[in-house]
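A single protein chain has been omitted; all remaining protein chains appear in their positions.
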């Protein structure tokens, strides 16, 4: 059992999630490297100190740079706003430290490209935080598709829908400002990543992006409330994705449907412990979508509970991420999803934005 | 209680459904006009005679023309292939007889336009067979939206998906030949009609239409297996529709989701007696999609059963259509949906086909 | 195509359902005997005349006796209150006429026994109206169990729950008076019949029966609002049934769960077109309850619609009953369920009532 000092930049929504994850991951997965909550940084020393005390870090940092440079911080987790991702990652790589960065990779495609270059030049472990794809159910879906259980895939439909801005009476705030915080910038990456992970690369897209409530309490909204895109996958399948933060009634609508010649899959994160599978086999009278409850027979479940159907939750996804990051560091080999996977997501989104402007099908930039 | 002689052209899938409907409708709805199954026509006298005996018609007709001209046939129901719709309808109108025509209105937009003209010139009752929108659940959904229960509508997603051609091993047949029998020709009309009925007119569309299995047992497939379109409704909402006959696992996937600023609706014909409604009101902790079971409190249910949740079925939709046709004749006033509504559907589909060719957003022709 | 004159006693809830069924059944099932709505009887001539006009009968009867005796009435359907069942059936048998009687068989076990004797002595076709068990889904469930698909059955749970008297503010009415109208008398028979049909005979029961709202607007309620019973089936399985008319939120809660060593089934009449099946076979990771949508592959579905998942409804169950009654008459052989099956149900309920009084397990009387 070897310790490793973890530094986390950010102590908000995701900063806390990662802090909890590193506190728990050793006991859950019996990891070779045992994380020590060494240091936390935030937008000010005061808030960093507050997070330190709350989450149980050894020390608080004046700012992210101090954290990255600290000799006892051997691995860096970036859970601060998009604008900070690139600089923090580049510094960490330059100091030989592996980096886990929250999605989206950077604030722009340029950032993302620079970060991938920095990561690859360094040869260090680099990962990006697409946590939803890590539920046992979605990991199993990937496996089923890879194993050919659905035959040739012909259709993909994905969505990421929530309703936190559905009420037009909510005043404008930081979320209603700037591309990075809009639906395409903030919500789309998870589902685009899912699409790539489950289906392979996207060839071309055609999108429609809009601000539904252009004015909130007299203040202009400068980014998008909902967006959709039709797409063509390199593997041949047709697809559609929809993203919304004004989807009244939807709380965690990360959902997908995948159709193949031999079967089909349906998944909805709002019931993350179930995967619906249809197999076009056996007597017609007995066919139907079956609701598979995740259990020890599915990827990464058993460490959380020996009983099937007992269920994992949001926090457990982050623990799985932490496990992979620690294992990647122990092995010295990157683990999926890396920064390159984050860049691939940014490129799909970038193509979608172009198609919205041109009104035409737009190819997605490859490597 | 006044009798009316009904003539039905076609005794297949829909011909039978209408025959049963006219046998039952009087007892179900206590209609003023009581239908008499007077005459049936088919592709040959032999099959017409077979249908006559099976369904209980008084007489069989040599062909559809003889049926339309028969003096005891006072109203005509067209349930034969698309190619026959126009001529039969035009003849009936010219003889002063009201016409109920199965969807789609004609084999082409030109047919549809001619049929609307003929109907309007005649001043006679004319209806088109969009039966799915007539379930108590979908009628109630229309009512809720019209009453503003969802607030301003921002998003519509509809699909009509089945899997009768999902297996690539099914040989080519009449269904795999010709635009009218493809997914856009055959499946799309019902859901496009639903979109128009629930949401109002569509301004413009952008579609992707494809043949998934281009070859079946060595024979070319000449029409589309699946199609999707993004759309913009005149009322401002964004929308998406998807149609497929290769949707493995889907049997009657006529389904829609509608989001508004105050609520949302979800419906799936595979459980046609339930409507899911979310209302953004009351304490946050108590909010959720509620599964409303149809009952006497919903449109057209009570005539079938006094108990809520007891359920109506496919055949009952056709009985509701028959009721409306008979009532329209008794009143001498057309009832929704008329031929004009069928034409509106054809125009959306026509615009979608154009957009597929041009790769650009395409306006839908108005009146 | 041979006609048969049908006389229906009662024109209320079920009288109408049967009238519609006989109007439609010929066209639906291409029956050998074609019913003619000959005569209807009710509590008065005036109401009989009203039903005649509404449902399309040829004639109205002064009273049920006149209907039964009418020479043009060749088969009798009894859809009037329990108190009338026995006398009407006995007279019909004495005149050589087959009888279809609504559930429950009579107003008491004695009535039921007398009716079975009369039926058996006459050698005539006799049937009882347990319609819910006739959905394609429940018929298929029976078949699966009979075929051993679930292995040895170990557990049965059934319920029939509705909420029409859930509100304590509903005033006392005819439903709140007399054993026959209570939960055990009125709701229990359908599910007890289902238990017998799916599982075989019940050996012994132990029940708890109660009036929840003993007083309604100052008037005493004299029968039961809810009841439950544990039971032991002759085949060895353990079971439980629950009945309630105060089950807030339940509209048509005719539902059962059946567990066997190789699989399990779940069904809920509120979604009557779905049967949930679990099979303990194949890889653990792929197991789950599958939602089978009824379709042409299931019993009695195809006559209603050629498309799977399109759905049958309440009225269709009554049409299936009418088909069986007509076929039984044409064949001269009784068809399940006969009066004897109705008596078997009454005996389970009778044993339950005794167990409630004695507080002890009570054997169910056999033949």
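Letters are used for the chains, namely A, B and C, taken in the order the chains are written, and counting of residues starts over at 1 for each.
We adopt the following convention: a contact is a pair of C-beta atoms (placed from the backbone, for glycine too) under 8 Å apart; a residue touches a chain by one contact, two chains touch by 3 or more.
Every value quoted in this text rests on a predicted model; they were computed, and no experiment measured them.
Counted over the whole complex, the shown chains touched by the missing one are A, B, C.
The chain not shown here is touched by just one of C:100, C:130, C:233 or C:278, and that residue is C:278.
Screening A:49, A:65, A:203 or A:271 against the full complex identifies A:271 as the residue touching the chain left out.
For the chain missing from the display, the contacting residue among A:98, A:239 or A:295 is A:295, taking the whole complex into account. Among C:226, C:300 or C:338, only C:226 touches the chain that is left out of the view. By the touch rule set out above, chain A reaches the unshown chain at residues 1, 13, 16-17, 19-20, 23-24, 26-28, 30, 34, 37, 53-56, 162, 164, 250-253, 269-274, 293, 295, 304-316. For chain C, the residues touching the chain absent from view are 150, 154-155, 157, 163, 166-168, 206, 208, 210, 212, 225-226, 228, 230, 232, 238, 240, 242, 244, 246-250, 259-264, 278, 280, 287-289, 359-361. Residue-level contact of chain B with the missing chain is found at 140, 274, 276-279, 283-293, 295, 297-298.
The working rule: only the chains that are shown with their structure count from here on.
Centroids built from CA atoms put chain C at 34 Å from chain B. Chain contacts: chain B has residues 250 touching two or more partner chains.
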